[in-house]
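As you look at this complex, bear in mind that one protein chain is not there, while each of the others sits in place.
After this line comes chain A, so read on.
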Amino acid sequence: MIRLERRPQPSRLWTAITPLLAVLLTMIVGGLMFALLGKPPLEAIRIIFWDPLFHPQFAAYSRPQLLVKAGPLILIAIGLSLGFRAGIWNIGAEGQYIMGAICGAGMGLAFYPTTNPLIFPAMVIAGALGGWAWAMIPAVLKVRFGTNEILVSLMLVYVAEALLASVSQKLLRNPEGMGFPGSRNFQQYPAAHNGELLPGTGMHWGVLAAFMAVIFAHVLLTRHIQGFNIRLTGEAPRAARFSGVSPARIIFLCLGFGGALAGAAGLFEVSGPAGQITIDFNSGYGFTAIIVAFLGRLNPIGILLAGLLMALTYIGGELAQLMLGLPGASIQLFQGMLLFFLLATDVFTNFRIRIGKTEVA
């Protein structure tokens, strides 16, 4: 008889090795899946994890993509992780990301074609505010009426998508775009363009912001009393209230921060790699960031690594589709496995296995 026994304290060893173990198990089971699909498993794994960085032919293109893809994932996941730490489940980062993009791009396009260098900072602020305002809707409803932030924030994603479709066809449509939906392209608007800071690296302002967010969140959670209050609220809400932490304040803080970072990520994306507002400009970063946050175990440094890993599987996955003809769905499965195995191995952080006779205690 095998049973799980709760550890008195979470195991530090297991906390450290479960992500590695999860990656390893994903490689094994994923490789098995690729083999069943009739593709060479080792090669597929190599293409996903190795080739994007070191392939002689493709790496020059795909290496910068790593930061381009990881940047928004990390930025959004950091914001989400603070809420998750406090037990506030903002599932609607995708919507906040879209609203940030719309507001930030709107700010830039309103002053087209200015050359004032302040336009880009103004767009960043407008983007962050847009995401913040969108996140305030579930926050206010939760504090005022006790609604469930999971449902409200998630449903607001679809509202945001509808708004995105509307503005890309009407309000923000490129007047010189010959009637095609979509805004002006920021690549032809130098003052507002979020270009590469160092050529060939993929580094843009959004990636820099993501790194800064990692440092900020790390300091907040480990050194600052508000970070302590956030963790306390998540660990023991009653103890937090006893301590004097106002639940409403934590809700506003966490949802607001998450929304602002997601909004800023949207702006960085629309003014940089994406280039313009289009109907399908959003690509699911807001949802993938939830996985990244948990893969990084809600720890800022962990999220940094998880974001890079997730970006790698995206780029590698595309490469594998291209080179081996793997079906796209199998890549998604592969990414899903990563989260699945992480959650599965995570059990051992808090529990240990006992093999032997059961004993009623």
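FYI, a contact is a pair of C-beta atoms (placed from the backbone, for glycine too) under 8 Å apart; a residue touches a chain by one contact, two chains touch by 3 or more; residues count from 1.
Heads up, the rule we're going with is that contacts and distances are computed from a predicted model.
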Ask   = From the names "AarF/ABC1/UbiB kinase family protein", "ABC transporter", "NADH-quinone oxidoreductase subunit D" or "Protoheme IX farnesyltransferase", which one matches the UniProt record for the unseen chain?
value = "ABC transporter"
Contact residue for the chain not shown (choose from A:T15, A:S246, A:S283 or A:Q321) = A:S246
Query = Which chain A residues touch the hidden chain?
reply = 8-10, 223-226, 228, 231-232, 235-236, 238-244, 246, 359-361
